[in-house]
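A single structure is presented below for examination.
Shown here: the complex without one of its protein chains, the others still in place.
== chain A ==
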Amino acid sequence: MAATADLFIQRLPEVSARELHVLAVDDSHVDRKVIERLLKISSCKVTVVDSGTRALQYLGLDGGEKNSSIDFDSMKVNLIMTDYSMPGMTGFELLKKIKESSIFREIPVVVMSSENILTRIDSCLEEGAEEFLLKPVKLSDVKRVTDFIMRGEGMKGGKRSQKRRRSDDCIPSLTTELSPLSPSTLASKKSKL
């Protein structure tokens, strides 16, 4: 188990030379289409699924812990962006399952929700979510998140990065943002190391 995990971690530095592969999870047709476009514009490879169950299937976590026939290179996911409110498995439940997995817990998970509920945000961050984005998600949000993940992966070379401070997230967004008064809520603190 440890040997496999090491193998996985050793592959991480390659990310900075290629595109991020993002797995997006949302039960809404409209939102899937939008997030896919936002991610493609942010130069990411995108896989979109419509439920937590399908996300786990894609990762190979549905049956047991690991499916040894997974081709890590093609399927390796660098970031998971999931909606919170989904029928069946919620985004929160998906987050938990990922963080409970010894293989996939290192993948950053971003939770998206249309509801600005503090307790919800807190529990997601406590459970290990990298960020909580308020819907409707903007291009500036996605660019900020993907830029951060790209930088983080390149720098840390496989290890978890240091605790991020709030100020790290207040990076001026790129020129594509229209409204200067973006109401996106963003609260990030490091979860468990």
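The criterion applied here is as follows: a contact is a pair of C-beta atoms (placed from the backbone, for glycine too) under 8 Å apart; a residue touches a chain by one contact, two chains touch by 3 or more; residues count from 1.
Simple rule for what comes next: contacts and distances are computed from a predicted model.
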item	value
Protein name (UniProt record) of the chain left out of view, among "EF-hand domain-containing protein", "Histidine-containing phosphotransfer protein", "Enhancer of polycomb-like protein" or "Centromere protein K"	"Histidine-containing phosphotransfer protein"
Contact set of chain A toward the excluded chain (per top definition)	28-31, 33-34, 37-38, 41, 85, 87, 114, 135-136, 138-139, 176, 178-179
